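A protein chain is absent from this complex, but the other protein chains hold their places.
Labels for the chains are A, B and C, by order of writing; each one numbers its residues from 1.
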């Protein structure tokens, strides 16, 4: 399934300092949940310090997941179903000022 | 044809201080150019000082016309063909600082 | 008689004339701004421009909280300070800048910083709070105290070349900071300016945007930037806006039986954030340069 994966708020530093990826994620019968996308993203795209991206089956505290610019809480978090062409954005919350 | 018409940069003051309009513009066989939309917008939506919106067949100097957030110069200005659901944005250039 | 009508003096009418002319703002909103109070927690990269623009706009009272002193490494982004005030307490330095710009603004400085024991007492005196702090414990503390006191919170952050901004607690079903981040990120997941660096004007952009949102709230104009998170990517020159979840029913701050005023004073923010301190750490060694 073709997706856009984006990183922001410093999270891109874990992913080779690249903010946008166009990816094609293997999936069966066009069914793909965010829960399955997370380990794929970690294994395929992450370059550095994997412990800063995932914790257990989900993302680390402090990371927001957005599906087409909407908080994944609005579509079922790990169970959210992705569609061809969706954009998944991972944002690290910032504390600086 | 259903369109979104928006005004910005102070131009909304000529249109009842309303920045966004959802409109249904009469047209024959789903053919509508921006050249035909301009007088319709003036006659149907404009509340004040019509001389500040159009000059001749086009918009006044200082007004940018955007079709789906792209400069109308990229799609033929007055001859640009509109599609159902398009957004047409009129922006007055600002000089203040 | 005129003064009684709109509550503004002749000097105020002249000073704020460009805002009085604005159809969408006008005398009513300016009058509300001139009787409002705003607290700024943090007089650094975000708080500096927020303080200058809120003072210029004419709020009645500005509260300034910080516990640090002005250092040379602050000067590339914290424009309310000056070389002459290096070593001065940051809140006092920003107060001096405010006084020079608009002497009619009352300034209260809180030089000890925000703590669990003073937060509610301070925050309950203000109409709007601006979170311009630089660390996780303070961000949770500000959130909880604003929830407990029912005060709207304009929150922003900036690290590197990225900025983030949202408004909490401004009515509607928008989330609070704890709804979004119920569990504190580990220190390694918290990007701070002292560790990761920051391009000077990036917090500047976000801090002025905080002033805009605070003026909208106290002036009663426009749509507050609530329920959404605004992102600024300075290198790309791009802003985007994302839609946030609603309130979490079980939120420890804004949920049923959530945070009370007493609860804020009793909460152990240091333990919750895994021992992160409210102090900006020492500068990373630059010997490599």
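The definition used in the following text is that a residue touches a chain if its C-beta (ideal position, glycine included) is under 8 Å from a C-beta of that chain, and two chains touch if they have at least 3 such contacts.
Being a predicted model, the structure only gives us computed values, none of them experimental.
Novice: Thinking of the whole complex, not just what is shown, which of C:121, C:200 or C:274 touches the missing chain?
Specialist: Of the listed residues, the one touching the omitted chain is C:200.
Novice: If the hidden chain were put back, which of C:25, C:126 or C:267 would touch it?
Specialist: Once the missing chain is taken into account, the touching residue is C:25.
Novice: On chain C, what residues meet the omitted chain?
Specialist: Contacting residues on chain C, toward the hidden partner: 2, 6, 8, 11, 13-25, 27, 49, 52-53, 56-58, 72-73, 75-79, 81-84, 100-103, 160-161, 193-202, 204-205, 208-209, 211-213, 215-216, 221-225, 228, 230, 234-239, 241, 283-284, 286, 289.
Novice: Name, in rising order, the residues on chain B that touch the hidden chain in the full complex.
Specialist: Listed in rising order, the touching residues are 8-10, 19, 49, 52, 60-64, 66, 69-71, 73-74, 89, 91-97.
Note that only the chains that are shown with their structure count from here on.
Novice: For chain A and chain C, what's the span in angstrom between their mean Cα positions?
Specialist: 29
Novice: For chain A, give me the residues that contact two or more of the other chains.
Specialist: Not one residue in chain A touches at least two other chains.
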